[in-house]
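With one protein chain removed, the remaining protein chains of the complex are shown where they sit.
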Amino acid sequence: MQGVVQQIVSGLATGGVYASLALALVLIYRSMEALNFAQGEMAMFSTFIAWELITVVHLNYYLAFAITIAVSIAGGFLIERIVIRPVEKAPPLTVVLVTLGLFFVINGVAGLIWSYVIKPFPGPPGFPQAPIEFGGVSVGLQDLFLIGMTVVLLVILYAFFQYTKLGLAMRAAALYPDTSRLLGVRTSRMLALGWGLAAGVGAVSGMLIAPIEFLDPNMMQPILLYAFAAAVLGGIENPVGAVVGGFVVGVLLALIGTYVPGARDLRLAFGLVIIVAVLMVRPGGLFGRAHVARV
Amino acid sequence: MALLELTDVQAAYGSVKALHGVSLSVEEGSIVALLGANGAGKTTTLRAISGTVRKVGGNVLYDDQVINLRSPEDVARMGIAHVPEGRGTLAQLTVWENLKMGAYVRRDGAGVKRDFDRVVSYFPWIGQRRDQVAVTLSGGEQQMLAIARALMLRPRMMLLDEPSLGLAPLVVRDIYRIIETINREEKTTILLVEQNARTALSAAHHAYVIEVGRIAVEGAATELASQESIRRSYLGY
Partner (left out) sequence: MRFAGLSARAWGTAIVLLVIALLAPLFLLDRFNTIQFAYVWALAIALIGLNVLTGYSGQISLGNGAFMAIGAYTTAILYFKLKVPYGLTILPAGLIAGLAGYLFGFPALKLSGLYLALATFALALSASPVIKNFDALTNGHEGIVLPTVTDPFGFGLTNEQWLYYLALVIAVLLFVFARAMLGGATGRALRAVRDSETAAAASGISLSQFKTMAFGVSAFYAGIAGSLYATITAYVSPDSFDLPLSLSLLVGMVLGGLATLAGPVVGAAFVVWLPIFAQQAFHNKPDISYGVILVLLMFLLPQGIVGGVRQLLAWYRRRSSDGEPTAEAADLGPAAPPHAAERGTGGS
């Protein structure tokens, strides 16, 4: 019994990482109805930047964390301006292909700069290694940190979109771009901001998973798959759904990995199964509309 | 002084030309009606002004500036509030959020607050149903919300696309009363487009009739309304 709870907590922790990346995917999907296949690579690149700040420049972990997020937001903004804007009005699949191209480029550049040698990445300092006890079950503090960060992220984003003028404008621009322009909203800039925010969120997810999965240019590819599964499961347009989906996927994968013999390496395939199954049965996901007339 | 002047404006949707040379002018502080049948080019004319449709010829002069190449965002920031066809309600947002978006470009917090109050005085129900999701409003309420939102821009000029469309006669009467009040008290210039000529002419000072992308008739609203031949040929009553 203790083992199961432990696995669940651990699954929630990695699920939080999937949820964060899924949040980024949802952000972009809501802005422009396209899937950003480069989201994981962008997150990976951000994590490498954090690595440089921490191990080469010797900055404090939390300072590096904050700087990386800021740099990532700016980077996402720029990427949208330079690479996505020319195809803003093109069919969604063209945008997908552009993001695939971006995938290649970012992965290649990261490999060029930092090589494919696996590097360790530090977790947040100041957390005692000893797990804490909850009614006979020992839970790692790092896991709680992961879960906590995910929830904090969701709350911050929710507050931003619900209660700030800019957040409102971004929502309006995503849903009703033509009318928003008539109200003076620069919709193109809102889109770039959306990409910036998504990049920032992705950076968080990368920095959270790197201590566990180690840092190398290919590290986010499985995470991206699970994030897609989470977003699809929760409903690709729904941020809360993405987070719930992430936790569910994380827990399922942890349980299957531990208790189904030989399934550990099949987890990626399991992600595929989730995606296909959900899209076939209820394309809107758990929190979306039941039958969506989607492209 | 003409606040808005269109000279031989031509506009196209892709390769399909919709306006073949529209010329009209709107005096500051007046209400001007643009009338015509379905598909004549009324909506396209408004879109040509706000920059929503591609112009292939002619000039749009606003406040003595040529605004041909301005994007809709920029035109809005110059003080032109365009309430589009179908009202453009931000459906999934609340009434209050719609109004806040109306004030998006404004920097004067105190002025915005005053305008919120003014808008509520025009439409008292807005004060009570701030958090209602806009799509659940009735047609008339959505029209009023659209006008209220446009007011939040503190526009110098409002472009209204068929404010009476789909509304019951009593509601139409209320809306037009408010349009006239806005024009009188805020000194807002109004260019409105209507199929319902009679109502429009009762409120407007000046009127144009557009036919197949060109202006066919123009004159003082009272004159157009009183001349039976014009009413029969162009206005359908």
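Just so it is clear, A and B label the chains in written order, and each chain counts residues from 1 on its own.
Just so it is clear, contacts are C-beta pairs under 8 Å (C-beta built on N, C-alpha and C of every residue); 3 or more make two chains touch, one makes a residue touch a chain.
Keep in mind that what you see is a predicted model, and the values were worked out from it rather than measured.
K.L.:
Based on the whole complex, identify which of A:N60, A:T94 or A:S138 touches the chain you can't see.
P.N.:
If we include the chain that is not displayed, A:T94 is the one touching it.
K.L.:
Touching the hidden chain in the complete assembly: which of A:L78, A:I212 or A:L272 does that?
P.N.:
A:L272
K.L.:
For the chain left off this view, which of B:R87, B:K100, B:R129 or B:R154 is in contact with it?
P.N.:
That would be B:R87, which touches the missing chain.
K.L.:
Suppose we count only contacts with the excluded chain; which residues of chain A make the list?
P.N.:
32-35, 37, 83, 86-87, 89-94, 96-98, 100-109, 111-112, 175-179, 221-222, 225, 228-229, 232, 262, 265-269, 271-272, 275-276, 279-280, 283, 294-295
Throughout what follows, only the chains that are shown with their structure count from here on.
K.L.:
Whole-Å distance, chain A centre to chain B centre, using C-alpha means?
P.N.:
44
K.L.:
Which bits of chain A are touching chain B when the two form their complex?
P.N.:
Spelled out, the residues of chain A in touch with chain B are 165, 168-169, 171-172, 175-176, 178-187.
K.L.:
In the complex formed with chain A, which residues of chain B make contact?
P.N.:
Answer in residue numbers: 50, 52, 71-73, 76-77, 81-82, 84, 88, 90-93, 97, 100-102, 104-105, 149, 153.
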